[in-house]
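One protein chain is absent from this view; the other protein chains keep their places.
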Amino acid sequence: MSDELFVVEDLTVTTSTGRGPVDVVKNVSFTVGRDETLGIVGESGSGKSMTALAVLGLLPRGARTSGSVRLDGTELLGRSDRELRPIRGNAISMVFQDPLSSLNPYYTVGLQIEEMYRTHRGGSRKAARQVVIEALEQVRIPDAGRRIDQYPHQFSGGMRQRVMIAMALCCSPSLLIADEPTTALDVTVQAQILELLAELQSTTGTGMIFITHDLAVISSIAQRVLVMRSGDPVEYGTAEQVFSDPQHDYTRMLLDAVPRIDDEVAS
Amino acid sequence: MTTTPTLLEVEEVGTPVAAGGSPASARRILRIVTRDKGALACVLFLAIVVLMAVAAPLITKLSGWGPYAFDSAAIDSSLGGVPRGALGGISGEHWFGVEPQNGRDLFARIVYGARVSITISLSATVLTGVLGVVLGMLAGFYRGWVDQVISRVMDFLMAFPALIFMIAILSSLPAGNRPVLLVVVISAFGWPYLARVIRGQTMTLAGREFVEAARASGAKDLQVVFREILPNLRGSIVVMTTLAIPGYIGTEAGLSFLGVGVSPPTASWGQMISSSVSWYSVDPMFFAIPGAFLFLTVLSLTVLGDKIRTAIDQGEAAS
Partner (left out) sequence: MTRYVLARLGGVVVILLAVCLFTYLIFFKLSPDPAVMICGKTCTPERIDSIRSVLGLNQPILTQFGEFLRGIVAGRDYGAVHCPAPCLGYSFQTNESVWSMLTSRLPVSITVAVGAAVLWLLAGVIGGLVSAVKQGTWWDRTAMALALGGVSVPNYVLALVLQYVLVVKLQVLPFPSAPAFGDDPVLWFESYLMPWVVLAVGYACLYARLTRSNVIDTLSENYYRTARAKGLGGALIMRRHALRPALTPIATIFGMDFAGLLGGALITETVFGLNGIGKLAADSIAKNDQPVIMAVTLLAAFFVVIGNVVVDLVYTALDPRVRVVSA
């Protein structure tokens, strides 16, 4: 058994469309170590979100997968929904792009975190409530004891994403998948959320897969980088290698498109 | 109306589409409908009904019996006027059998009844369509007091027990021009359901860039409404109206069934069903034939409307 936390080998995802089957992810391989962040970069439609969903068995109906996905040496691919449930949210959890639509508008945020905690850990509602309050405090939501009973629409975008992060971390997963967690947010809020994620990751020791279309974000948070383009893995290496010595034209093009801070100051 | 739910009352119809697209392209709908066997069968049946309605005098000349001719030879007066022969007297002479008691030819009455049903429901559809679209667009475009007035009238009409009122009004009016009255009464209570949807979509569209662009380039209100907004509502209007026709056919038949629709001896399917009530235990065919025509016509229109809606929705999703 390797000491890598999470290993993906030759992952291929095929979806059926009106024009026949299409490979939306082709032979993707990567590893994530404990305490490590892998950045997956690509434009929309490059298959990066599909990769994340495939890991948890959340692909849309009719999608097929092949290859291997292992967490601590345990194979996840090809398992039934029922078998994956104890893993989802517990060993691997996920933060999605749009925090408003990703939270159920009919229930308080407290209940939505609590139901997940109690599904995996059991215990009384009262005990769970205390855990939820702590989780909300951990992501620095002020006045957590009161806001736990509020509904998603009563939170601002950034606060909602904090709720999602609190939810994702409350069962202390060993891997966190963040799928464009800052894209839907204001620039200033983006920075706060990134900082929070980085900090929480270092204190909890969770491995993280950070999916984004924004190379600038990756450079500040990831140790390893996978670049994807229309389902193909284009470039894979340490952040240093990829940023300082890109091997592929597509990566170079992406890098050139990133606005540098010094550029902005100069203009 | 209070007792007959229709599809369009509850199901939301397509959202307005982006500018420039041609979502309701007649050709695409036609292609989808002709590929679908079920839809094709519906179209075929409706074509037959329309043909019957249009060519009624010609058809009854071929079949030999007019809608008002009594045939006392076809009924058995010793049994209280039950048609002679099996299945309500179906024979080479009377294709669908005859009415009990007076022996009128059912085929001829079905054919002439189609005329009444189709004319009334199509007229009601046109009138509701015009009222609903114009008033809905006015309310959605001008907002303010115009919207207030139109919306309150719609609330009022939708709160009104339409069926009771339609019956009451029709029963107290002289029988002379019944078809016209039916159309007016049905439309008066029908337009708010279309107008409500059109109003909402107009509001959305009025805020879009292409409308503002048209205004900025000096277009007058009316030009904006009819050249920019109306074409974009085409999909909803097509869907709402196709789904409304079966409702109006049902309403007309229902009113005639209750005895306040077209007056005898003019034939209407609902009125035929109504007069079959006292005979259904001895002569079930008298009920079954108009019942089947009414059901199949409503079903065909509903299925077709549903297919068109699906076609348009798919088109919107794809564009």
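Going by the order they are written in, the chains are A and B; count residues from 1 in each one.
The rule is short, and it goes like this: contacts are C-beta pairs under 8 Å (C-beta built on N, C-alpha and C of every residue); 3 or more make two chains touch, one makes a residue touch a chain.
Every value quoted in this text rests on a predicted model; they were computed, and no experiment measured them.
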Candidates B:85, B:264 or B:284 - the one touching the absent chain: B:284
Residue, one of A:4, A:23 or A:115, that touches the chain absent here: A:115
Touching residue (missing chain; options B:62, B:159 or B:216): B:159
Per the touch definition above, residue among A:13, A:28, A:69 or A:87 touching the missing chain: A:87
Option from A:16, A:74 or A:154 whose C-beta touches the chain left out: A:154
Touching residues (missing chain, whole complex) on chain B: 2-7, 10-11, 155-156, 158-161, 163-165, 167-169, 171-173, 246, 250, 253-254, 257-260, 270, 273, 276-277, 280-281, 284, 287, 291, 294-295, 298-299, 302-303, 306
Positions on chain A where the hidden chain makes contact: 56, 58, 81-82, 84-90, 93-94, 96, 98, 101-108, 115-116, 119-120, 151, 153-154, 164, 167
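Basically, only the chains that are shown with their structure count from here on.
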Interchain centroid distance [CA atoms averaged], chain A/chain B, Å: 53
